[in-house]
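Here we show just some of the chains, and they stay where they sit in the whole.
Letters A and B mark the chains in the order given here, with residues in each chain numbered from 1 onward.
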Amino acid sequence: MLIRLVEHIDLNEAFAYLNSPTAGAVNFFIGTVRNQTKGKEVLHLDFEAYDAMALTQMEKLANIAMHKWPLVGVAVIHATGAKQPGTPVVLIGVSSAHREASFEACRFLIDELKKSVPIWKKEYFEDNSVWVNAHP
Amino acid sequence: MLLFIIAMNVLLFGITRDITGQSRLTVPADAGVTTVAGLKQWLGMHYPAFKQLQSLAIAVDNDYASDEDTIGPEQEIALIPPVSGG
């Protein structure tokens, strides 16, 4: 398993890790910074992680996925720090013999990562900044 | 008893850091906090702004903790406001 917090996400590195002669299917989900939220222009973003716990939780999710589906490899990589719109900030990569498993596991991992991995996104607008999801 | 004479550090992230202006809190030794539920109660008294958050979980040694879990100064304790990674 490739579990990482990084400054920049490297798609080729992840593919090289996941690709294997026993895998026929590789799925990636890449989350990128959008330039707007509810119609308001986002100038840039900041991702803060509780590093030790984030890595622990990412690894835990990868292990759950490895047990739920017959996977060859799993990569869970999140970027931290200041990011511009268009930048990749999260990469989920899954390889398996057949595509059913890789699609399902990829979806599971990004859904769960968003629920439980302690990483916080702050959006900077023209006139203010907001920690996403913090308030009801 | 050791648990009651050493203060407990609590790590802060995201909005909880902005609210307090600090990256860690110290729960005094004499606060009598020995469980997650106790910590939440103590936080509610001292930082009423936390009650405005959508949620506030407590992590102990890199895992989400339950209200009844006991905590002490030898553990790494952190406040986890609503996450927004991905």
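In this section, contacts are C-beta pairs under 8 Å (C-beta built on N, C-alpha and C of every residue); 3 or more make two chains touch, one makes a residue touch a chain.
What you see is a predicted model, and the numbers here were worked out from it, not measured in a lab.
Only one copy of each distinct protein chain is drawn here, although the full complex in this structure file has the stoichiometry A x2, B x2.
Heads up, the rule we're going with is that only the chains that are shown with their structure count from here on.
For this pair, subunit A with subunit B, the centres built from the Cα atoms lie 26 Å apart. Within the complex, the subunit A residues that touch subunit B are 31, 47-50, 52-54, 56-57, 78, 89-90, 110, 113-122, 131-136. Chain contact summary for the complex, subunit B toward subunit A: residues 11, 13-15, 18, 52-54, 59, 62-64, 76, 78, 80-86.
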